[in-house]
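Let me begin by handing over the structure; questions about it come next.
A protein chain is absent from this complex, but the other protein chains hold their places.
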Amino acid sequence: MDRGRRSVLTGTGGAAVLGLAFAAGLLRPGSARAEAWNKAAFETRSLNDAVKALGGAPPTQSAEITLSSPDIAENGAVVPFTITSKLPKTESIALLVEKNPNILAANFQIPEGTEPWINTRIKMGQTSNVYALVKADGKYYYASKEVKVTLGGCGG
Amino acid sequence: MKALVGALGAMAACAAIAQQPRSPAEEIERYRAAIGEANPAELWEARGEALWKEKRGPKKASLEHCDIGLGPGAVKGAYTVLPKYFADSDKVEDLESRLVTCMVTLQGFTREQARKDPFGGPGKKVPMDALVAYVTAQSRGMKMNVSLDHPKEKEAYELGKRIFFYRAGPHDFGCVTCHGSDNQRIRLQDLPNLTKAADAQRAYDTWPAYRVSQGEVRSMQWRLNDCFRQARFPELEFVSPASIALTTFLAHSANGGTFDGPGMKR
Amino acid sequence: MSAQHVDLDAKTVAVLKSSFKANGQATLDRLDQDEVQKLCSGHDLAQPVDKAVAERIEKSQQATIKYPQGSLLGDWKNGEKIAQSGVGKQYSDDPTAVAGGNCYACHQLTKAELAYGTIGPSLYNFGKLRGFTPETQRYAYAKVYNAEAFSACSNMPRFGYHGILTEQQIKDVVALLMDPESPVNK
Partner (left out) sequence: MSDPMKIRATMVGDKVEVKVLMSHEMETGQRKDAKGATIPAWFIQNVSATCNGKTVLSAQWGPAVSKNPFLSFRFSGGKPGDKVVIAWTDNHEDKRTDEVTIA
């Protein structure tokens, strides 16, 4: 197996996730699929910039959104989140991690008939605020929470 | 567990009750419960089943007639009797060793080929991890029942026990350093006391496991290899006599426990 | 000890030697035990170490400790980095990389780090509880240098004796434990 990979990771602090920025050249912007994928939004670094790239105005905080996860993740490579929106006409639910190199992790379109509820797993490079961003009736709303990421092991 | 977490959440939200922050240990428990709901090891199990049935190697044969402990072709429950003595090879073998033997005898691979690349990694899928995931999953819910009746089984157990307590290297570590006392942890990871049945069962019964930190299914052979790496030993060779002896000691110590692998670990 | 046990002990060493391969800095001679390792192998942690054996180990290991000239108190900030890092001596480690002591793997030290182990005792408020005296500094240095000199068959590596940490690094760890400004003592 690739021990070298592990030593590289260890050398930079042991986090399993280093960074998530990617080279724009790898995305083949010419293809139809890549155009459908919102490259600009996935390159942003702040909540407001991400919403702007998604075509919205700065979001407002909402108690109608529940962002649920453990407060401490044993490993940043897999952090489970459940997001529920009680906002009427919820159209999309996105997950954003403030301290990841690029803030937007995933964006789910919720058609009519699908519950505004998503359960998924994302990577976190370090302890960070996480946002659930919901588009409802054309406007953006968010909820946030901090998730601590711990390190571990004898070689870390 | 989930209901309890929900109830605690509701209490914390209630303004009349002062918020009681959960301890780190409770939060880690919540984390494990949440990720335990879906184990990517299932992807390995499916791949392993296909590989088990696929005609491979110079002899273009499947592994469906491999005797992994309960007779040729019997997969269900076979992992619970391993390691065990096999008359055809005149050796005590664990699952990985036995798969190597069958890849040689049934499929015609050289031993060298069958032992090569035992552990997967990023972008590298290997047959061994998948086969181990498939075979072990067929023993889920069954009790571990490793025999020491044959003299070679007894000897492997005794050697394994001595290896467990063997301290060496620049850190003076042995298996016992981390796994010889109750209720200890390294960073936030609980360390099973492998000299006690209950802990040995809990640990052994959940390997192999999907390692969240690596995104891979890891076999018991990998587990031992990586423990020795961190204990600052040289590199433990795949299906080596020491690895099988140590596995015999650990598996027998876990007898009576209900096998629940492949598990999911940090 | 029965003849059978002696046989099995000898066979254990033979089986180990046939089962490992050298990998980078982790050469096969690492399987060879020194006196302490030999005496401590087979020891069940639930039992106390035989008194005579313990005295023999502690005495021989006391004699290995080399104290530096001058102050034993280094830089606690660097000590904290050493306490956090587990790099060093694994075959997967770059042998030229700065090694760590991995103190947090086994000990609580500061209040800020939640991810600490419990194999060793909590060292939170180490200096504050024992007093910021030169004697305690000397004890801390010696304990990190060679824990077997104080507690035979300890689980703690002999950081100075085995050259895992340098003299300056041990002084930095002593500062982490003993500097009144260190977060360990806050």
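Going in written order, the chains are labelled A, B and C, and every chain counts its residues from 1.
Keep this in mind: a contact is a pair of C-beta atoms (placed from the backbone, for glycine too) under 8 Å apart; a residue touches a chain by one contact, two chains touch by 3 or more.
Everything numeric in this text was worked out from a predicted model, so none of it was measured.
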Visible chains in contact with the missing one: A, B
Given B:Pro24, B:Pro40, B:Gly77 or B:Gly108, the one touching the chain that is not displayed: B:Pro40
Chain not shown: contacting residue from A:Leu47, A:Ile72 or A:Val97: A:Val97
Residue ranges of subunit B at the interface with the undisplayed chain: 38, 40, 42-43, 46-47, 122-123, 125, 215
Residues of subunit A in contact with the chain not shown: 2-5, 7-9, 17-23, 26-28, 31, 33-34, 36-38, 41-42, 77-80, 97, 100-102, 104-111, 113-115, 117-124
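Here, only the chains that are shown with their structure count from here on.
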Most heavily contacting chain pair (counted by C-beta pairs in contact): B-C
Centroid distance [mean C-alpha coordinates] between subunit B and subunit A, Å: 32
Subunit B-subunit C separation of Cα centroids, rounded to whole Å: 29
Of all residues in subunit A, the ones touching two or more other chains: 3, 72, 150-156
In subunit C, residues with contacts to at least two other chains: 90-92, 105, 114-115
Complex interface listing, subunit A residues touching subunit C: 3-4, 6-7, 10-11, 14, 72, 148, 150-156
In the complex, subunit B residues that touch subunit C: 24, 155, 158-159, 162-163, 165-174, 176-178, 180-181, 183-188, 191, 195, 228-230, 232-237, 240-243, 245
For the subunit B and subunit A complex, residues of the former touching the latter: 9, 22, 24, 27-28, 30-32, 34-35, 37, 119-122, 124, 178, 186-189, 212-215, 222, 229-231, 266
